[in-house]
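Every protein chain but one is kept in place in this view of the complex.
Then we have chain A:
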């Protein structure tokens, strides 16, 4: 056994240097030089500000935007760090609900989501609209769920629904037959084509008039 001790220890050290240090650093070096965009997380910027990653879903809670799927991610409670609170699309703590198919908790949650969307067994809602994704960060929704939201967003932005439906159709891609839409990309298009007046409730104060002036020009 003792005769194996030296090779055991030396091999661990050597392979740590080779596969644990040299390999990831070499890949990082090449990636940062040759593939900067994806290597940094496919970030999306607008007017010089990073607004998210095209791969990662973000939380849209207002009527003015198309919303993503429900998300099961959580975060530490700022008041009591031993507890957690719901924090949809927390991209620093990915997780799914892990609720099984016969879980009463799952059924209660889905029931509430279906009711909120005005669905019923006679008028079913798309499954992705009421189920949480595996990562809690799913960037996509089905085109059916996007279409379901067109009327709401159109009302909130005071634009014709068919204009938004055209945006949804343009943003839809097919993955082996499934029609899906990237929510962030769709909402960026939405802001460009049909901007809203400044979010008065969300951002009162100095920033608001400038934004309102800017968007009024495009919206008209």
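One rule holds in what follows: contacts are C-beta pairs under 8 Å (C-beta built on N, C-alpha and C of every residue); 3 or more make two chains touch, one makes a residue touch a chain; residues count from 1.
The rule is short, and it goes like this: contacts and distances are computed from a predicted model.
Enquirer: As a check of understanding, state which of "Carbohydrate ABC transporter membrane protein 1 (CUT1 family)", "Non-specific ribonucleoside hydrolase RihC", "Potassium-transporting ATPase potassium-binding subunit" or "NADH-quinone oxidoreductase subunit K" is the UniProt name of the chain not shown.
Expert: The UniProt record for the chain left out of view names it "Potassium-transporting ATPase potassium-binding subunit".
Enquirer: Tell me which stretches of chain A touch the chain missing from the display.
Expert: Listed in rising order, the touching residues are 1, 4-12, 14-16, 18-21, 23-24, 26-28, 30-32, 35, 38-43, 49-53, 55-62, 65, 69, 89-104, 106-107, 110-111, 114, 119-128, 130-142, 144, 175-178, 180, 184, 187-188, 191, 199, 202-203.
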